Each structure stands twice: as C-alpha cells, then as structure tokens.
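Take this structure, written in structure tokens, and hold onto it; I'll ask about it next.
One chain of protein is taken out of this complex; the other chains stay put.
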Amino acid sequence: MALGIGCSSRPGKAPNNKTGSWRVFKPKFNHEKCTKCGMCKTICPEGCIEESEDEFFIPNESYCKGCGLCAEECPSDAITMEQEEK
Amino acid sequence: MAETCELFDCGHRACGGCGAALVSRLILKATGKDVIIVSATGCMEVFSTPYPETAWKVPWIHSLFENNSAVASGIEAALKKQGRKEKVVAIGGDGSTFDIGMLCLSGAFERGHDFTYICYDNEAYMNTGIQRSGATPYDASTTTSPAGKCSKGNTKQKKDLPQILAAHGAPYVATASIAYPSDVVKKIEKAINTPGPCYVQIHAPCCTGWGFEGEKTLAIGKLAIETGLWVNFEMENGVVTRAKKVVRKPVETYLKEQKRFRHLFKPKVNAEEIAKIQAIADKNAEKYGIDLKLKNKADPVVP
Partner (left out) sequence: MLEITEGSHAVAKAVKMSRPQVIAAYPITPQTHIVEALADMVADCELDAEYITVESEFSALSACLGASAAGSRTYSATTSQGLALMFEVCFNVSGMRLPVVMTIANRALGAPLSIWNDQQDSIALRDSGWLQFYAEDNQEATDLHYIAYKVAENPEVLLPAFVCFDGFILSHTYEPVDMLSQEDVDRYLPAYKPVQRLDADDPISMGMYATPEYYLEFRYEHDQAMKRARNAINKAGKEFGEMFGRDYSALVEGYRLEDADTAIIAMGSLCGTIKDAIDEMRSAGKKVGLLKIRCFRPFPAEEIRNALSHVKRVAVLDKNVSVGAKGAVAIEVRDALYGKALPVLGYVLGLGGRDVRISDIRNIVSLAESGKGDQFYGLRTEVL
C-alpha cells in the first residue's frame, strides 16, 4: 500500500484500533431502569454507545474502554460496572 | 457501527474518561461535516491521528504546536478566494493557546479572520507529562510546579484569555464545560455562525493529569462550576451577556477530589492556601455575578 502524501490519510482507519482490549471493567446496561434519555451516548468519550432498534443503548464492545463515565452519569442508575471476564 | 463512531471515529487513543476526547466529539456534533479542522500539537492531536489511523471524518490538518491560528488564517483566505463555504475551526490545548500560540492567535484575531478558535482547557501540558501552563490554576501541583517542602504548587493564577481575546474585538467569546455537553454544542454553533474570529474555551478535566478516576470527569467539571473556580459565560462584542448562576459550594469540595491539590489537605489541611483559592472563587463570583441567592426553602432553585 502506498503511503499517503506527506503523512496524510483518508478517514476510516481509526476503528482498526480496537480499544475494547483496554477494558478492565465493563458497563452493564439494565434496560428495565433505562428511560432512554440518551445521556450515556452523549457523554461517552469514545462515541461507542449505539442506539439499538428498540431504542435502548448498548456499548460497542470493540471500543468501550470501560471508563465508567456512562455509569456515573446515568440519571437512572441503569448502568453498573462489572469486572471484565477475559 | 454506522450509529456510533460518528464524525469523530472510534478507536482513538485517549485515556479512558478523557475530557478532551469528549470535546472532539462535541465539536464535530456542532459543526457537522462542512468544516475544516486545524489542530495544534497536544493530546487531542496525538490520540486521534497516529498515521494512518485518523479519527477525523472531516478534513483535518495539524502543522505545529503554536501555529494553528495562522494555518487557519491561510485556509480561511484560500476558501474565500476559491468561493468555498466550509467553516474553519482551530483547536488547541491550553498550552498551545495560552502560551506558545499567543502570537499567532493574537495576529489572527486582530486581522479578523472568519474562524472559530476552540481551546480545550485541561490546565497543563498533558501530552508531555503534566507540566504547568498559563492556564494552570493557583496551587496546582504539576511536574514543573511540583508541591514540595517549600512549594505549594503553581504560584500563578490562570491567565484571563477570554478577556484578552474580547479586547481584540472578537464578536463572540464564550467559556463552557464538558460537564454541560449541550451548552458546549450550543456555544460552538453560535461561534461558527458568528462572522469574524470567535473563541470558545472549554473546561476539559483530565483524569490522568489532575489525578481522579476517569468516571468522575464530568462530576469534577461540575464541581469546578459549582465552586465558582470555573465560570461558564458568554461575551458578545466585549460585554458579558450571560453567566451560569450557581449556589456555590466551598472550594474544598472541588480541590479534595484531585491529586494535584492533595498537598493542600495532607499531611495537614493548609487553611491559609485554601482561603486564597476561595478568594479566587469569590472574585469570579462577584465579577460574573454568578451567585444564586436562596431566598427561602419554599422557592425552588432553577439554575
């Protein structure tokens, strides 16, 4: 593959870096408590929280770093952090 | 994956819970795709663009630590000449913005280019290992202003950069905090839609540099505002038109959560220094009129 001129690159390659492997804790979403407010998706620094077809929110495990911010900020306490099973 | 990894892609290398990473996302949420981003050297640039894994799905350029405003000036001029309509947004950390990039920043604001400058303020040079900058708060311990036997940390107060840029005649200058994401987006939208050079300074707590757990990034940001140590305000044509009001908490509530201020509490509480920091908050509160007075308990407070 040819190098991008002057160290340039087209978008699309960052997702090759699967930051999910950094995780020690993992957010667990309790859909019963969730009010679908969308806060978790807004504030996740990874931008890795997806809205599923039934409008619930789920983290993309390939990228979630397990920082715990979503769990801390969820107004309904619908997210808990659990030890990652490796 | 189409749902996530929006204009700012997944896979970037920021620390978990990084405030600056959230800033990147919020910026692109506000600008949409018709934008050209000019990043300065620093954490955000480094965690988002190791070749060839760029996280930016909009046109993006990095040149140096201290020239993003000048590069943006050139881009703006070229777009004008070519009759193009993209918005130009320069992004810098506090070190880039407050310190080494001041020359270019002042020049670009004086010339009046139509661009928005966004400083994500994590209050030190994080990328090189937490050295102090002109934005580091009083008494914060950094690797070049360490607390020690005869040092209480950083000896200077934060430079008032918003005022300096307002004095350049900037039509819109605002401060914001990632603790209030929709406010960040609103202010960036306003800045990019205001002709001329506009400035938005966003408080972006850094778990690694300040010493707290990544899950607390927003909570810490909120405390900064609730203690009056950070004020969210807007200035239009040099006049403060809006400031977020709060029922203030004592500064300790903010300070004690962060390792960079630990020396003010251990081995023993340094009341004298904490009083000095409280005085800074009091001065902010007076300057921007942010104190919400609780009249009586029956009146609910709507901040």
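Each chain gets a letter, A and B, in the order it is written, and its residues are counted from 1.
One rule holds for everything that comes next: a residue touches a chain if its C-beta (ideal position, glycine included) is under 8 Å from a C-beta of that chain, and two chains touch if they have at least 3 such contacts.
These numbers were taken from a predicted model, which means no experiment stands behind them.
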TODO: Could you run through the displayed chains and say which ones the absent chain touches?
DONE: A, B
Open item on the list: One chain isn't shown here. Among B:A70, B:V246 or B:L264, which residue touches it?
Closed with: B:A70
TODO: Tell me which residue among B:S24, B:T54 or B:N284 touches the hidden chain in the full complex.
DONE: B:T54
Task: Interface with the undisplayed chain - residues on chain B - done: 33-36, 38, 45-46, 49-52, 54, 56-64, 66-67, 69-82, 86, 103-104, 106-108, 110-111
Task: Where the missing chain touches chain A, by residue - done: 3-11
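The definition used in the following text is that only the chains that are shown with their structure count from here on.
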Task: Approximate Å spacing (C-alpha centroids) for the pair chain A, chain B - done: 23
Open item on the list: Taking the touch rule as given, give the residues of chain B at its contact with chain A in the complex, in rising order.
Closed with: 1, 3-6, 8-14, 16-19, 21-22, 25, 48, 51-57, 178, 181-182, 213-219
TODO: Over in the complex, which chain A residues touch chain B? Could you list them?
DONE: 4, 7, 9-19, 22, 42-51, 60, 62-63, 65-69, 71-73, 81
